[in-house]
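In this view, the complex is presented without one of its protein chains, the others remaining in place.
So, chain A:
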Amino acid sequence: MTALRFDPIRLPPECEELRKEVRAFLAEEIAAGTFNPFQPLREDADAREFSRRVGERGWIGMTWPKKYGGHERSFLERYVVTEEMRVANAPVRRFFVADRQSGPILLRYAPEHIKMDILPRICRGELCFAIGMSEPNSGSDLFAAKTRATRTEGGWLINGSKIWTTSAHMADYMIAIFRTSPATKENRRHGLTQFLVNMKSPGIKVNPIGQITGQNEFNEVVFTDAFVPDDHQLGEIDGAWKQATSELAYERSGPERFLETYYVLTELVRAVGPDPDTRGAEGIGRLVAQLHTMRRMSVSVAGMLQAGKEPVVEASIVKDVGTIWEQQLPHRVRDLAAFVEEEAGNRETLENQLNFAIRTAPKLTIQGGTTEVLRGIIARGLGLR
């Protein structure tokens, strides 16, 4: 067993210029009323226009080749944009999945003409993507998926359903895995193939699912003889399992994996004022130390990605530690606010935020790979499985 390394990566100077640009842009958007920084993750009415403006700035597909509309910038620059947007509570959901996951998959597995068609539109902030993984009877056990893709002339017919599909109601495309063959005795992961699905094609019905936060981010997606053309097949037939792992490092290690409830910490600091009591000071000090450490780990993984590595275990550790931290954060803030909130000027804001963050918290250790799945991956990395 080799020790896991999280070398200290420093953001290069060009990142600081970029950070200033992003902050100035977000300040303009807030001033114009595009979104309210005190109201996290609300899907604002003009988020579509916001996406286009982010695209105009060159902040979507930042690391992708220029020939596909990308900007050939570094993972560390992308990191800065992602964390600033997240901390400002900017409405990024419409473009973020494509930027983080779907685009890189297309870059790697899609035919050239598909890349030339779709990637530039992602970069312009025009397209919203969803990910079709979970099904009613398969969640963490990805390779138990049953929704079928069967051969037809010029392509495939899809039948079955996906569930908990974030953004499916507004998505232009979905990247999904479907069963193209049964699993084999030797390899239960065999038989699934990855496809690009145009969500506007006939035979696809999206049913919203209410969430305990009061939002409707996720959906059930039902496929009835939905047609997917041959050139929308991504990668090897029956071999999706070989393609799944390399994207995980991108998906699991970013700032969104520990900053989702960050806003309550800012408001706690505002609520306690400039001269907190010992209890408040110690509580804030510990939370900030933990936050700082998470960020150093996450930036370190971004540095590994930039160096061309595939730090799957390190990324899983970031998500495991980070999501548990962001899940506990609103509860710790609630504890610490117990004696200060009465006199605080931002009491109502903090209470509203805590209400939302505490209702959001349970999903953080489930979405994108549960704690249990992550710990299994880490245990395998330690040589235990």
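The definition used in the following text is that a residue touches a chain if its C-beta (ideal position, glycine included) is under 8 Å from a C-beta of that chain, and two chains touch if they have at least 3 such contacts; residues count from 1.
Keep in mind that, in the parts below, contacts and distances are computed from a predicted model.
Going by its UniProt record, the hidden chain of the complex is named "Acyl-CoA/acyl-ACP dehydrogenase" among "Quinol:cytochrome c oxidoreductase membrane protein", "Peptide ABC transporter", "Dihydroorotase" or "Acyl-CoA/acyl-ACP dehydrogenase". If you put the hidden chain back, the residue from A:P40, A:G280 or A:G368 that touches it is A:G280. Interface note: of A:R10, A:H113 or A:K200, the residue touching the hidden chain in the full complex is A:R10.
In the complete complex, the residue from A:D99, A:E217, A:E256 or A:E314 that touches the missing chain is A:E314. Of the residues in chain A, those that touch the hidden partner chain are 1-8, 10-11, 19, 80, 83-84, 87, 262, 265-267, 269-270, 272-276, 278, 280-286, 288-297, 300, 314, 317, 320-321, 372, 374-376, 378-379, 381-385.
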